[in-house]
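A protein chain is absent from this complex, but the other protein chains hold their places.
Labels for the chains are A, B and C, by order of writing; each one numbers its residues from 1.
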Amino acid sequence: VTHPARGLAAAEEPRLDLERAVFFSDAVFAIAITLLIIEVRLPTLPSSATDADVRRALAQVMPQILAFALSFVTIGVYWVAHWRRFRYIVRADVRLVSLNLVLLGLVAFIPFPTAMIGQHGDLPTVTIVYAVTLAAAGIAGPLVWLYAWQAGLVVPGVTARFAWFTALRGVAFPTVMLASIALLTIEGPYPVESWWVLILPLQFLINRALRTPEPEPHEA
Amino acid sequence: VTHPARGLAAAEEPRLDLERAVFFSDAVFAIAITLLIIEVRLPTLPSSATDADVRRALAQVMPQILAFALSFVTIGVYWVAHWRRFRYIVRADVRLVSLNLVLLGLVAFIPFPTAMIGQHGDLPTVTIVYAVTLAAAGIAGPLVWLYAWQAGLVVPGVTARFAWFTALRGVAFPTVMLASIALLTIEGPYPVESWWVLILPLQFLINRALRTPEPEPHEA
Amino acid sequence: VTHPARGLAAAEEPRLDLERAVFFSDAVFAIAITLLIIEVRLPTLPSSATDADVRRALAQVMPQILAFALSFVTIGVYWVAHWRRFRYIVRADVRLVSLNLVLLGLVAFIPFPTAMIGQHGDLPTVTIVYAVTLAAAGIAGPLVWLYAWQAGLVVPGVTARFAWFTALRGVAFPTVMLASIALLTIEGPYPVESWWVLILPLQFLINRALRTPEPEPHEA
Partner (left out) sequence: VTHPARGLAAAEEPRLDLERAVFFSDAVFAIAITLLIIEVRLPTLPSSATDADVRRALAQVMPQILAFALSFVTIGVYWVAHWRRFRYIVRADVRLVSLNLVLLGLVAFIPFPTAMIGQHGDLPTVTIVYAVTLAAAGIAGPLVWLYAWQAGLVVPGVTARFAWFTALRGVAFPTVMLASIALLTIEGPYPVESWWVLILPLQFLINRALRTPEPEPHEA
C-alpha cells in the first residue's frame, strides 16, 4: 500500500498539501514573533506619574526591549532559513509534518525564555535556558531539511553536498548559543550575552563560505 | 434552487472557497497552539532574585511547561488529522463550515484548561475539565469528516470503509482521555495524567491496524 | 488615469490582489476569535487549593465561558457571512479594502466588551457596550458588500435583488442586539441577554425566507 502523498500522479495536488503545511508553519512563526511584544510591559505607574518616572520605567524595561529584538531577529532568521529550504521541498509526508511540528513547538516556546531573560538576564540559569531553547530550535530546522532530503521529498537536482551545505548554513545560531554556555563558567551572564551579537557576522561569513551552485528550486 | 457551492460547473471555483475555510482553520489551530505559551509564566521575582530563586521558580512552572507540551502535541495531532482528512474533501457547504467552526471553537478553548491543569493538576475536577475538552475536540474532528463524506463533498473514490477508517483513526486521544476519567475514582489525578502518555503508542498501533488502500486525494 | 485594479486586462492578477485582502481579513477574524479565550481566566488560587475551591472558581468564571461562546459564535457567523459574500466579489479597490478595515477594526474590538460582559454582565452599561459593538460589526459587513456591488466589483450575474437579499441576510444579529437595548429599560440585563439566544433561530428563518436564485460565484 503506497502512501497517497507518494503515489500521486497528478502534478498539482502534492503542492497543495505542502502549501498547507508551509502555511501552518508561517502562521506559527508569525504568531510567535509577534507575541514577543506582549511580554514587554512598563511597570504599572500611578496616573500621577511624571515624565521622569516614565523615563526611569523605560530604562528598566530596556533589557526586555533588547530581548524582544534578539528573539525577533532569531525567529526571523529561522523563518528565512525555513523559507529557503522549503523552496526545494516538493512533497510532504506525515513524518515531515510531524518533525516540522517539533520545530514549531520549539519556536512557539521562545517567548517564555525571552520573557525570563528580559527580566533576569543577570542570572546564569536564565542565560542557559534561553541559549538552549534557541539552539534547539536552530538545530531542529536543519534536521527537518535533512529528513526531507533523505526521504526524497525534494527536487531531483539536490545533491548530497548541497543538502549538507544548506543544513550547515543554519548552524551559526546554535553554535554560538551553545558555545556561550561553556563560557558561562569563566565569565558572567552579561559578557556571554554580549557575545551573541557575533551571530550575525558569523552567519554572514558562513553564507559567503558555503556559496555553491544551487539546483533550481521546484523545477529540475 | 440549488446551492451555488453545489451547482458549480467551473472546476476551479469550489477549491477557492474550500481553501478559505481550510485557511481559516489553519489560522485558528496555529493561534491556539502558539497562544498556549503565554499561560507559562514565571512567578514575579524581585529584581534582586538569585540564581537559586530562579531555579526554584522554574521547578514550580515545570507542570505548566509539561501542560504546554501535552496540549501542543494534542493540537498538533488534531491539525495533522485535519490536514489528512481535508485532502479528500473537494467542496465546502455552509453546514461543513459551521461544523468545522464548532471544532475550531473547541480547539480555541484548549488554552483555558491547559492553564488550569498547569497550576492545579493535582485536583480531579481540573483533570476532568482538561480531559473532556480535549476529548470533545478529538471527537468533533471525525464528525466533520463523516459529515463531509455523507454529504458527498469528498473525492469520488472514498468508500464507506475508508471513510469510517479515517474517522476511527482519530479516536485514540478521546478514548484514552475519557477512559482516564473513569479511572479517576480509583486512582488520583497524577497517575491518571501519566496514563495519557499511552496516547501516542496507541495512535501508532491504530495507524498500523487501520492501514487500508486509500483513494487518490483530490483526484479519482 | 484609471486605477490599476480596474484597468487590468490580465485575468489572473486582480484575483491575487483580492486574495491578499481576503487573507488579511481571515487572519484578523481568526486571531480575534481565538484571542477571546485569554480573557477567560480562573481567579488565582493558592497552590493548597482544594477541589471544592476549584469548582467554586469554575462556577465563578462560567459567565466568562458563556461570553466566550457567544462572541465565538458571533464572530464565526460574521466570518461565514464574509466568506459567502466574497465569493461574489472578483476585484478589490482601495476603498473596498478601507471599508473592510473598518469592519475588521470592529471585529478586533470584540474581545474587549466580551471580557466586560463576562465579568459584569449584570450591569446595563456593559450590556449596551457589548450589544452596540456586535451590532456595529454586524452592520459593517453588509455595508462592505453593498459597496462592492454598487462599485461593480462583483460577478456580472449579481442582480440588485440578490445584492440586497445578501445584505439583509446578515441583519439578524444587529437587529436582535439593538432591539434588546430598547428592552433594557423595561427588563434587567440578564433577561435581555437571554433574549440573544433568539438570534440563531431568527437567522435560520431569514435564511429560509431569503432563499432566492443565486448567480454563479466568480463565474457568470
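Basically, a residue touches a chain if its C-beta (ideal position, glycine included) is under 8 Å from a C-beta of that chain, and two chains touch if they have at least 3 such contacts.
Given the structure is predicted, the values throughout are model-derived calculations rather than measurements.
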| item | value |
| --- | --- |
| Displayed chains contacting the withheld chain | A, C |
| Per the touch definition above, residue among C:40, C:116 or C:134 touching the missing chain | C:116 |
| Hidden partner chain, residues of chain A it touches | 22-23, 26-27, 29-31, 33-38, 40-42, 45, 47, 49-51, 54-55, 58, 65, 68-69, 72-73, 76, 79-80, 83-84, 86-87, 211-219 |
| Missing-chain contacts mapped onto chain C | 1, 4-5, 7-10, 13, 16-17, 20-21, 23-24, 27-28, 31-32, 35, 38, 94, 97-98, 101, 104-105, 108-109, 111-112, 115-116, 119-120, 123-126, 129 |
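In the analysis below, only the chains that are shown with their structure count from here on.
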| item | value |
| --- | --- |
| Common touching chains of chain B and chain A | none |
| Magnitude of the superposing rotation for chain B and chain C (Cα, nearest 5°) | 90 |
| Separation of chain B from chain C, taking each centre as the mean of its C-alpha atoms, in whole Å | 25 |
| Gap in Å, rounded to a whole number, between the CA centres of chain C and chain A | 35 |
| Sequence positions of chain A contacting 2 or more other chains | none |
